[in-house]
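A protein chain is absent from this complex, but the other protein chains hold their places.
Take a look at subunit A:
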Amino acid sequence: MSAAADVNADAGPGPGQGAGPGADPSASAAPGPRSRGGGRGRRRARSRAQRETRAALFFLAPDAIGLLVFVAIPMALSVVLGFFWIDGFGNFEFIGIDNYVRMVKDPQFWNSARVTLLYLVVLVPLIYVVGLGLALLVQQRFPAVGIIRSALFLPYVISIVVVAMVWQFMLTDRTGVIASLLSIVGLDGISFLGDPRFALGTVIAVTVWLQMGYYMIIFLAGLQDIPGELYEAARIDGASAWQRLRRITLPLLAPTSFFVLLTSMVAVVTGGLDMIFVLTSGGPANSTSLLIFYIYQQAFLFGDLGYAAAVGSVLVAFLLLFSGVMFLLTRGGRFSHDD
């Protein structure tokens, strides 16, 4: 419903109007002996509606201008840059779709796309499961639950660079805490950050540890909105814990789940640069070179701004497509349970 329609609805039906909220007052006003008084009322209502529309626009303007200047225009410009050769020193040339042709033939791009997809399909479900599991755990009442909730959320408020450096120390071969602990049980020689077989998994594990607290809080908020009577009734009917989770919790958490899946997906694809930058620098052997890191390399280390913009545009297009499909499949996050 538009802001104007909202305002009309708030104004209420005028004389001779029987329409419900949202109806256009002018459309239902009948001419006749009361048309003079009705006209004044209509004018008053319209004038009030205009004032309120202006007020609404005024309040929306800062956000809208901010989005336009800092998001929409840079995004549009970035798409345009993808059609140029740019060296970053004021020299540029229109090259049509050459950057996109190059991308198709670039093995490093495809490697980064593969790594990003793997990262996405493993990390997002993991964040979902761990976040929900922790929320279910700390929803219970037991001693020191507040402290445990805070402890779980704590990693999220620490600087990612600090987190990455601490983990880097702990994961160092031979001398790191984790290597020392593993050697006690006879597991020597595992290089979590230096072996291409384990590096991406290690980055995923550290990212889950970092972000689980945030998603736990989101799920906790969703869980607290579920009426306790439903669980009570289910218990009386003899439903097991698993049945209560499947039949009550998960369906009623659907909008929260949608939010978590969508935002974590965007965060995973567009974030991760600082973590990768500190933890692995994209290595070993490009095994953690996410697309976002590849874009950073092209733009900032190699000065190839046009190509970086083209890769960035493809990434955004992928995100839009993926988000659109998710919206369609889940009916905008309502799923079928709200019908």
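Keep in mind that, in the parts below, a contact is a pair of C-beta atoms (placed from the backbone, for glycine too) under 8 Å apart; a residue touches a chain by one contact, two chains touch by 3 or more; residues count from 1.
By definition in this document, contacts and distances are computed from a predicted model.
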Report summary line: Its UniProt record identifies the chain omitted here, from "Sugar ABC transporter substrate-binding protein", "Biopolymer transport protein ExbD", "Phenylalanine--tRNA ligase alpha subunit" or "Fe-S-cluster-containing dehydrogenase component", as "Sugar ABC transporter substrate-binding protein"
Query raised in the report: Which one touches the absent chain: A:Ser150, A:Gln224 or A:Ser281?
Result: A:Ser281
Requested in this report: Decide which residue listed in A:Arg40, A:Arg174, A:Arg246 or A:Arg331 touches the omitted chain of the complex.
Outcome: A:Arg174
Query - Residue among A:Phe59, A:Trp110 or A:Phe302 that touches the chain left out of view - result: A:Phe302
Query raised in the report: Where does subunit A touch the missing chain, residue by residue?
Result: 86-93, 108, 165, 168-169, 171-175, 180, 189, 191, 193-196, 280-287, 299-305
